[in-house]
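Down below is the structure, laid out as structure tokens.
With one protein chain held back, the other chains of the complex are shown just where they sit.
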Amino acid sequence: MKHLSIELYKKMFLIRSAELQIQEIYAQDEMKTPMHMSMGEEAIVAGVVGALNAEDQVLGTYRSHALYLAKTGDTERFYAEMFGKVGGCARGKAGSMHLSALGQGLLCCSAIVASGIPVAMGAAFANKYKNNGKRVAVFFGDGAMDEGVFWETINFCGLHKLPILFICEDNGFAVHTRREKRQRFSSDHQLFENFGIKAFEENTTDPEIIYNTTRNALNHLQTTGQPCFLRFHYYRYLEHVGINEDFDAGYRDREEFLAWREKDPLRMQRQKLLGQGVSLALIEALEHEINAKVEAGIRFARQSSFPAECETYQGVFQCA
Amino acid sequence: MKHLSIELYKKMFLIRSAELQIQEIYAQDEMKTPMHMSMGEEAIVAGVVGALNAEDQVLGTYRSHALYLAKTGDTERFYAEMFGKVGGCARGKAGSMHLSALGQGLLCCSAIVASGIPVAMGAAFANKYKNNGKRVAVFFGDGAMDEGVFWETINFCGLHKLPILFICEDNGFAVHTRREKRQRFSSDHQLFENFGIKAFEENTTDPEIIYNTTRNALNHLQTTGQPCFLRFHYYRYLEHVGINEDFDAGYRDREEFLAWREKDPLRMQRQKLLGQGVSLALIEALEHEINAKVEAGIRFARQSSFPAECETYQGVFQCA
Amino acid sequence: MRMITYCDAINEALIQEMERDPSVFIYGIGVPDHKKIFGTTKGILEKFGPARCFDTPIAEDSMTGLALGAAINGLRPIHVHIRVDFLLLAMNQIANLISSFSYGCGGAAGAPLVIRAIVGRGWGQGFQHSKSMHGTFAKIPGLKVICPTTPEDAKGLMITAIRDNDPVLVFEHRWLYWQTGEVAKDSFTIPLGRGRVVKEGKDLTIVATSWMNVEALHAARILERHGVDVEIIDPRSIVPLDEEIIVNSVNKTGRCLVADNDWTYCGFSAEVAALVSSRCFGRLHAPVERLGFAQTPCPTVRRLENVFYPNAEKIVRRVEKMTGLAPIDLSGEVFYSHENRFKGPF
Partner (left out) sequence: MRMITYCDAINEALIQEMERDPSVFIYGIGVPDHKKIFGTTKGILEKFGPARCFDTPIAEDSMTGLALGAAINGLRPIHVHIRVDFLLLAMNQIANLISSFSYGCGGAAGAPLVIRAIVGRGWGQGFQHSKSMHGTFAKIPGLKVICPTTPEDAKGLMITAIRDNDPVLVFEHRWLYWQTGEVAKDSFTIPLGRGRVVKEGKDLTIVATSWMNVEALHAARILERHGVDVEIIDPRSIVPLDEEIIVNSVNKTGRCLVADNDWTYCGFSAEVAALVSSRCFGRLHAPVERLGFAQTPCPTVRRLENVFYPNAEKIVRRVEKMTGLAPIDLSGEVFYSHENRFKGPF
């Protein structure tokens, strides 16, 4: 229990720390890639990924800093990709919006809304075909459910009972547009039931609740074969794309943010650890270690070289 | 009441008679266009179109002989289109799969599954924008609900309360594939409720039941502003495309067909009329008149000329 | 050697690859039904079962995503579309995801998948069932695109496509299904990116794609009787393209007609014309000419369809103009009409 709390805190702290560094140095224009920040959603990603096995696979969107860090624990290839260096997870060709780590189970992050969802279905299909026991969790925003391909996918997954979790990271907005302006549907349970999919929902910044919900979903999948849809609410701290706040834009209130920040997942979990009797010294040591890892990642990225110009033409095909 | 029964019978008889003629003469290869026959669905189309006002608008699919005939009552432009003649509703350029009659409210028939559904939404949007009181009914097969665009469309229509009826002509098959193999979802009422859409369902070959269901739906739309989804079951008498039966193909049973044909909409309605005291002589006179109209349509088509070769290049743009 | 149809050649390629490699599976609307995609998938369900040969909902977008995801996880999907027009619903997956998957992970892995798309004229199919579009897909970097013409090419290129670690789109013209040719029984591959000299000649080069090779050959026979010796080049693969075989031929003949089974404007025929005009600059006796679909949506009525589609007669007429040949009397000539083989209904 305590162990789990610490593990989840570490995952979250890595994400937060890594993004704080991005905020810190983005203005230096070394990272020429559009940043869709994860700040605010750390508990979701840490909780879900924490509940998965290492062999399980995930897919994400353009907003996948958290997912990459939680799934891989790596900071070097992460930052090198942000810096556009050959040491990056895609040799600098993909940038912030298209992180991947095939060996560690992050299969694809697509910047076209909802487009990773059917790809995740394909990955789950393959796992079932090979009967290898791996599960797939696909992360997407509430906006993805606007797209028809989402509905096509849940239908097929429900029909074929594919081993997949749909993780909706619901921040109530697609860019600046509220969910109510885009989606008429509301009652998950009833709706997804109809597609043979079990729905779960949590409105929390506690990664352990998310962890447990995910475990329940995985159990449900295991015992019934039914895919699960998990909706987790959170608040996007920063602007849609970029590293700044945007409460002056007028489409949402700073008050809302402040209410959420009261329950900031990092602060809450840290308090919980202290309450569980974890010593401040231990926590600080962990934090220190993670911060050092983040700094090491940035150092690595800075030292890595830019790809040679000829690399522009490489990697288009596997078999030339 | 009796009047309605007669009107619906006339609509159905026109459809059946027109298609019997197609079956009769198709082998002569004058109609070089793939035929997706309406035989079996007459009650649905007659009932729904009968319930609409003349100014209301409809859209259909490649399987829209019935829809065209019920909405327009025309046989000349109908057959001329089948024959590829300039007298056709599209001067012979569209054929059986793309009938239209803009002046009479048949806006578009698309042979890409589900693709007419969002177009119907646009038409309904325009009617609401202009506040002209017109309603749109879009016809599609059960297969159309496989496509994501269907879900996108009902979401937007539910959200914006557009004046539209979704008419699902459910024959349980997409080409040769049963619905259960393609669709996990089942409970219309619950499902569409979630999208702000009221669902209706009938399994009947009685056009008056369909007429009444449609009237109810139109009333519901009128009073609540909610779009409606109407599922009507029927049996496709012939092969998916073509004028023949296909019970030897093995994907469905002749027995099924025979059970449905017991309830053939034409025969049932005719019996009903007789039961209502409509004289056989009157019925036969109506039938005779309609058959004559069908024959006149075919004559017209035969006499109409083929488009000149230069017409290939015309009509691509309105403003050249 | 054995003579078999193009249809059977494809079927054989699919079966041999599925036997060889359990990661190959085939799916799509109607794939296992009794019509068997014009016969190309016959016996597959029976032999390999529903896990490796299955039907789908009518949901091209997500079903294409399925191919990509399965390919990432080590399978080799073959997704079949009975008309290429339906691929337009999957354009996002194809052009935004599949094409850039390898590049987008820095070349770490590819997406070995095959998309089979059937094209070609039918029974008055009209503007929504008549496209070809190999040029449209060829424009997107990261996709390989092939148009096999002969039964031998159909088998050899299909096997290569399945084994290739990149996404390959295969365009199959339905009229070719009934063409016969010699095909080895054993499995064999034909490399992508190598064209084929269909017929040698010295006066003019016709670069033809897919069914247009059949028409070009017919035209060449007619022209031969009137003293014009045409060379026909079938590039077979649109991406990668065998530029050399085209350039060498035109350098020899000095004249080039591109007969493409697609619209010409911004299409593959434009690419070949641009390529030839540039690389054979100074060796051309006349401008490169192009034949393709009329720049209109496809009409349904036969008379206009005949204007819309290119064929042997139009090739003859164009070559006459290009070579200054007097108009040939074609009144006795019987041109290919699918009607003679395949009557309605569609």
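Order of writing sets the chain letters: A, B and C. Residues in each chain are counted from 1.
The rule is short, and it goes like this: contacts are C-beta pairs under 8 Å (C-beta built on N, C-alpha and C of every residue); 3 or more make two chains touch, one makes a residue touch a chain.
All figures in this text were calculated on a predicted structure; none of them were measured in a lab.
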{"item": "Residue among A:Pro34, A:Gly103, A:Gly133 or A:Gly225 touching the omitted chain", "value": "A:Pro34"}
{"item": "Options B:Thr72, B:Ser100 or B:Gln226, residue touching the unrepresented chain", "value": "B:Ser100"}
{"item": "Interface residues of chain C (partner: the chain not displayed)", "value": "61, 85, 88-89, 91-92, 95-97, 99-100, 103-104, 126-128, 131, 135-136, 138-142, 239, 263, 265-271, 273-274, 277-279, 281, 284, 286-290, 295-297, 299"}
{"item": "Chain A, residues in touch with the chain not shown (by the definition above)", "value": "26-27, 29, 31-35, 84-85, 92-95, 97-98, 110-114, 143-144, 146-148, 174-177, 181-183, 241-244, 249-251, 306-307, 309, 311-313, 316"}
{"item": "Contact set of chain B toward the excluded chain (per top definition)", "value": "57, 88-94, 98, 100, 102, 107-108, 110, 112, 115, 117-127, 129-130, 148-149, 152-153, 155-156, 159, 314-319"}
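The definition used in the following text is that only the chains that are shown with their structure count from here on.
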{"item": "Touch-based graph of the chains, sorted into line, ring, star, complete or other", "value": "complete"}
{"item": "Most central chain, judged by mean C-alpha position against the global CA mean", "value": "C"}
{"item": "Chain at maximum distance from chain A, centres defined as averaged CA atoms", "value": "B"}
{"item": "Between chain A and chain B, centroid-to-centroid distance (C-alpha), Å", "value": "47"}
{"item": "Length of the line joining the C-alpha centres of chain A and chain C, rounded to whole Å", "value": "42"}
{"item": "Whole-Å gap between the CA centroids of chain B and chain C", "value": "36"}
{"item": "Residue numbers of chain C (touch at least two other chains)", "value": "56-57, 59, 61-62"}
{"item": "Residue numbers of chain B (touch at least two other chains)", "value": "146-148, 181-183"}
